[in-house]
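Here is the structure we will look at.
Removed: one protein chain of the complex. Kept in place: all other protein chains.
Lettered A and B in written order, each chain numbered from 1.
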Amino acid sequence: MHAGLNHYLTVSVLLFCLGFLGVITRRNLVVIYMGLELMLNAANLALVAFSRFNANLNGQVMVFFTITVAAAEVAVGLALIVALYRKRGTAHVEDLATLKL
Amino acid sequence: MNHSLITTEILVILLGLGVLLADLWIRPESRPALGWLAASLLGCILALSLGALTPHDGSAFGGMYVLDGLARYFKGFFLLAGILVILMTVEFRHRLPVGLSEFFALTLFALAGMLFAASANDFILMFVSLELITVTFFVLNSFQRARLPSLEAGVKYLILGGVASAFMIFGIALIFGSANTTNFSLVAAQQAQLAANPVFLTGLMLVLVGLGFKIAAFPFHLWAPDVYQGSPAPATAFLSVGSKAAGFVLLLRVLFGAVPQITSQWQVLLMVTAAITILYGSLCALPQRNFKRLLGYSSIANAGYLLLGVAAESRTGSSAVLYYLGGYFFTVLAIFTVLCSLSSTIDNDEISALNGLGRRSPFLAAALSIGLVSLAGIPPMVGFFGKFQLLAAVLEAARLAPAFYVLLGVAVVGVVLSLYYYFNVIRAMYWGDAPAGVSLIEVSAPARIALLVCLAGVLYLGIAPGGLLRLADGAVAGLKFSPAHAPSVVTAAH
Partner (left out) sequence: MPEFTDLLFYGLAALTLGFGFLTVANPFSRNPVTNAMFLVLTIISMAGLFVLLHAFFLAAIQVLVYAGAVMVLFLFVIMLLDLPEENRRQIKTLTLGLGTIAVAAIAGIFIKAISHAAPLAASDRWLDGETKPLGKILFETYLLPFEILSLLLLVAMVGVILLSKKDLK
């Protein structure tokens, strides 16, 4: 079958859901963060696909913004995880129980 | 193109950069003075931005940025919040051993993000300014990195905030793909076709998830109690007034600026969210022993009340939202200023730590009581009139859709519950036994000024609400409310 818009979007949706699954089931903060990266990447794929099939390059420019935002979030997030690890000696979600839920 | 419209934002950013640079040359002990300087310069920007700086409404950057009544209303509040939060931070400095100047600078950058958010007329500008706010709060929330609760609060906000951003950008991708534009006005022009497009509707829903996170509406509220409890008090204060208000202004712009027609079909969804948010926040606040955590749940409940005005989908409802936010702003900042003033003498945030405050510092106790009474919605405070306005809007909507009477009942239950948990705190202050051997608490001059400003706002706006109400009503004039409420379903059935 000819690979069209719907094919690319399906890949994007599946990737988004894989990332989300990782975020809610994994317990290691660094791996959770990788799940988040997958979700953002899925959005990038959708943007590029729409950009191509709608003949509107604005979508590709938005991908720049997503990549920049992702880079900033990763930098701050990993710094925070490092600070937490130094203080607490763990990168596991379950060990974050100082604040009662 | 009219780039002069963003003068206010540029000045705030320059001020932030200036503070960041000035820190290189000043001695550590003069950092509080830097805060006072920044706050007073911000005051000048506020005074200028109300009139001289940007005299005319208009749009810039190809319609991406608009300056209208709604934007001006929120910009005024954001700037005032910035000033008060910086003054609060100076009070809080004993618990921020490092990076006081950076805290000021980051507050100013978050403020810039909020100012841009108030003017966003494009999904991309919305996303980018929300990200600026969110990423800044990742840092501000975990600022006391020697304290585990603060780090934990930061990490929780990080993960949930990251998920919310991912949902939002995926939603924006779907909106872009189906509407071929991200501009609110251009989306509004073709919403008749888009209302039947599942791709667009899914995208819109995902964007609303992202905004729901910012305002802490059920079921995206999970971060609020932990973050409120663990974060430094000035960051929490800014989060609860600034970040929440930014979420609401964008919610209003998306729902009633970009897609009013679709919003009218989603009224039930908004109603259910509002009801559950109020009940959840109020019920969970009941057993709390930690004051800041209590405020976290109270903030969830208040998001629910504000959603009542959104769900009413009328001009009265939206102007009530703006008015309530204005009152909420003064009330919450008064409460957090008291907490910051106490931060040098009281070392925890338990409600029991406030025991006997009435005798240790009558002024702080009175200020905190006025704030809590206003949050509980008792006349003559602003909180009462705000809730009154929101409920009036709900009653008005109930004439069209009787389901709103249920919502009214839920709101009243929430108010009654809130009386209990707010008065618990007041009881501790006046009837609790002060721990033995404690002294009176000194209140510094800047904190006194900040508190008096907030209290004046709480009392004045409660007694003479007319001015702000007119302002709020004028600010929502540009929003569109679809007249087709429930009847569209009825006609379809015929």
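Simple rule for what comes next: a contact is a pair of C-beta atoms (placed from the backbone, for glycine too) under 8 Å apart; a residue touches a chain by one contact, two chains touch by 3 or more.
Remember, predicted model here, so these are calculated numbers, not experimental data.
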Practice item. Using the touch definition up top, pick the residue from B:R145, B:K244 or B:R360 that touches the left-out chain. Key: B:R145
Point to revise | On subunit A, residues whose C-beta touches the chain left out of the figure | key: 1-11, 13-22, 24-28, 30-31, 33-35, 37-38, 41, 44-45, 48-49, 51-58, 60-61, 63-65, 67-76, 78-83, 85, 91-92, 94
Check your understanding: In terms of residues, what is the contact footprint of the unshown chain on subunit B?
Key -> 6, 13, 20, 28, 60-62, 64-65, 98-99, 102, 105-106, 109, 112-113, 116, 124-125, 128-129, 131-132, 135-136, 138-139, 142-143, 145, 174, 177-178, 180, 197-199, 201-202
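Here, only the chains that are shown with their structure count from here on.
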Practice item. Sort out for me which residues of subunit A touch subunit B in the complex. Key: 9, 12, 16, 19-20, 23, 29, 32-33, 36, 39-40, 42-43, 46-47, 49-50, 54, 56, 58-59, 62, 65-66, 69, 72-73, 76-77, 80-81, 83-84, 87-88, 96, 98-99, 101
**Study point:** Residues of subunit B defined as touching subunit A within the complex
**Key:** 124, 127-128, 131, 135, 138-139, 142, 145-146, 148-149, 151-156, 158-159, 162-163, 165-167, 169-170, 172-174, 176-177, 180, 182, 225-226, 229-230
